[in-house]
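Not every chain is included here, but those present sit where they belong.
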């Protein structure tokens, strides 16, 4: 069974909409994954910020520190 | 007595369903372990997210940061 | 598809107004991005500090530790 | 007086039942110590999870991140 590396999976999401759950509060960002590095610092575009499931603000481009991230998942 | 390394155990779970207990809240993910690296960054597929034991959402593919993980255990 | 690095995005914001959401409380700084380094230590100028959405103080120049930062986004 | 290293003590517990107190909540795992590495990532087998002293679940094999561990002690 051939296995991929975690970063391959992130690469496959580049240019696509992703949900990023943050470590702080019940906060998540939904945006287009533009770039990431080995510290999982991430750049999103056309980003929406949700708090407790409610749209809180539209942020445009966001540079997000890896330490702020719980998980990244493709947006449905 | 021959002893295995912790990562050998994770390797044996690749392709199988695992429960991952997170450090944040009473939150756990159940999914198929697709990949992991030395920082214990993990990729799950067909993932379900539980909060306080209740199914909260179906996430599909998830890239999970190692720092977010308390433990990983095979799903029963 | 050509992809940029996260730090390229930060570079493009130099000299411009940015919003920085902090890890502590509901606290954010808005200021002109003057400089940053690989630890994402940041210098802002003409900085305003907001707490729960209310302007709390005008800080002028601020040296902000990377560990204090959740995300950085261009100010609208 | 001849002194041992901390990891020698862990080695002596391999194959035996240990109690692991976690950093999160009043949570502890009791299981058979199968493996550990230099980051104190640990593998337990036939693991029971206790919350506030009450048996919460039987987990079988568990890969536990070192950062999640407060202390490890032989089970009585």
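Each chain gets a letter, A, B, C and D, in the order it is written, and its residues are counted from 1.
We take it that a residue touches a chain if its C-beta (ideal position, glycine included) is under 8 Å from a C-beta of that chain, and two chains touch if they have at least 3 such contacts.
Because the structure is predicted, anything quoted here is derived from the model rather than measured.
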| item | value |
| --- | --- |
| Number of copies constituting the complete assembly, 4 shown | 7 |
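Rule of thumb we're sticking to: only the chains that are shown with their structure count from here on.
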| item | value |
| --- | --- |
| Whole-Å separation of chain centres (CA-atom averages), chain A against chain D | 33 |
| Mean-CA-position distance for chain D and chain C (Å) | 41 |
| Chain C: positions in contact with at least two other chains | none |
| Complex interface listing, chain A residues touching chain C | 14-15, 22, 24, 29, 34-37, 41-43, 47, 59-65, 67-68 |
| Touch list for chain A against partner chain B, complex | 1, 3-10, 13, 19, 23, 40, 66-67, 69-74, 76 |
